[in-house]
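Only one protein chain is missing from this complex, and each of the others stays in its spot.
A, B and C label the chains in the order they appear, each numbered from 1.
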Amino acid sequence: MNGITLQQAQQAVAAAQQKARDLNLKMNIAVVDAGANLTAFARMDGAWLGSVDIAIKKAKTARYFDMPTGDLGQASQPGGSLFNIEVSNGGLITFPGGLPIKNAQGDIIGAIGVSGDSVENDHTVAEAGMQALQ
Amino acid sequence: MNGITLQQAQQAVAAAQQKARDLNLKMNIAVVDAGANLTAFARMDGAWLGSVDIAIKKAKTARYFDMPTGDLGQASQPGGSLFNIEVSNGGLITFPGGLPIKNAQGDIIGAIGVSGDSVENDHTVAEAGMQALQ
Amino acid sequence: MNGITLQQAQQAVAAAQQKARDLNLKMNIAVVDAGANLTAFARMDGAWLGSVDIAIKKAKTARYFDMPTGDLGQASQPGGSLFNIEVSNGGLITFPGGLPIKNAQGDIIGAIGVSGDSVENDHTVAEAGMQALQ
Partner (left out) sequence: MNGITLQQAQQAVAAAQQKARDLNLKMNIAVVDAGANLTAFARMDGAWLGSVDIAIKKAKTARYFDMPTGDLGQASQPGGSLFNIEVSNGGLITFPGGLPIKNAQGDIIGAIGVSGDSVENDHTVAEAGMQALQ
C-alpha cells in the first residue's frame, strides 16, 4: 500500500493550515505518500510564489531519506559527508520544514513539507500537520 | 490579487472528489490560480501515479491559454495549426480534463485539471469541480 | 558580430506591438540575435501566459534553421522528413509566427517570434516586426 490516505493527508494539511493561521503566517503545505508522490497540497492566500516548489521538495526530501529535512542539511554543508546532495532527484531542499509522517505503529507512511516563512516557523507548522495524525 | 482563493480552490477539489466517488473513479485533482500556480491538490487513494503530473499540467494548460485543454488538443493534431505545442512551457497536456474557472463576473480566476481515467470521465469530474464555484 | 542591435530589436518589437494594437490583439513578442539569444521581449497586457515561452521558442526556432517556423512545421508532420523535430533544442515551435530577420544585404541578423492568437495573426504581427527593419 501507499501508506497515508488522502483523508489523512488532508487532515494533516488542515492542521498545518490552522497552525499557520494561529501564527498569522501564509504557508504552502504539501503532503506526499509512502512513494513520495504528491497527495495533498494547499497554498494559503498571498503565500510566496517560490514556496510552492519548495514545500513539495521538502516533503519529497523528507520521504526520500526518511528524516527531517534539516537533519539532511547538516550533512550537506561544505566539508560534510553529503555535500551538495541537493542537486540530486531533480532538486532537494535540505533546510527545516520537511518531516516524515508515521502511523501509530511507527512506520513511515508519508511526509509533510511547509514553506513560506522562516525555517523555524516552517518547521513548527509542519510539525502541527504531522502530529495531527498521531 | 491572484484570483481564486484557497477556500474556493479547496471547494472545487472537494466537489470534484465527490463526483469521482459518485462515479466510482480514482482521480488526481489540481487547481491553479490566475497565475497558473498550484493552489490545491488531491490524489485519491489508488489513483494512477502518472496522473499526478498530468492533472497539474492540465490545470496549468487550461489557464495558460484560457480554454479547455481538449480544445487546444484539437488544434495540435498532425496537420493542425498548433502541432506539437505540447513541448512548450515545460510540457502541456492537451487532451480533455482541464478547464478554466471563472467567477460570477466571467473573469478567469484559475483552472482545474483532473486525471485518472478516460478523458471523458476526467472532463466530467473537472466540470463538477468548476461548477461548484458558479 | 551578433547581428541585430538592441535598438533594431526594440524597433521590431515596437512595430509588432503597433500592428497588434491595430488588429486589437494581445501578443507576446520576442526578438533574438544572430546567436539565437534573447535580445528584446514584450508581453502585452492580458496576453496568454503560455505564449511567453512560445514566442521565445518561435524566435529561436526561426534562427536555428533560418526559415519561417511554419516551413519547418510542414516537414515535421507524421511521415515527414523531420518528424517530431520539436523535441530537440529544449523544445522547438514549428507552427507559424516565427521569422528570420535580414539586414539590407540579405544576411540573417536575428529572428522574431510572436504568440497570442491564431497562427495567421501571429504570423501577420511577426511580419510587421520583421519588415520594420527592411
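What we mean here is this: contacts are C-beta pairs under 8 Å (C-beta built on N, C-alpha and C of every residue); 3 or more make two chains touch, one makes a residue touch a chain.
Everything numeric here is computed off the predicted structure, so don't read it as measured data.
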Identified contact with the non-displayed chain, of B:I4, B:A20 or B:A34: B:A34
Touch criterion as defined above, residue of C:T39, C:Q77, C:T94 or C:T124 at the omitted chain: C:T39
Absent-chain interface as seen on subunit B, which is shown: 1-2, 34-37
Positions on subunit C contacted by the hidden chain, ascending: 2, 5-6, 9-10, 33, 35, 37-46, 49, 52
Interface with the unshown chain - residue positions in subunit A: 48-51, 53-54, 57, 73, 76-78, 84, 86-87, 91-96, 118-119
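To be clear about the criterion, only the chains that are shown with their structure count from here on.
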Pairwise touch network: line, ring, star, complete, or other: line
Innermost chain, where centres are averages of C-alpha coordinates: B
Whole-Å gap between the CA centroids of subunit A and subunit C: 42
Centre-to-centre distance between subunit C and subunit B (centres being mean Cα positions), rounded to whole Å: 29
Multi-chain contact sites of subunit B, meaning residues that touch two or more partners: 35
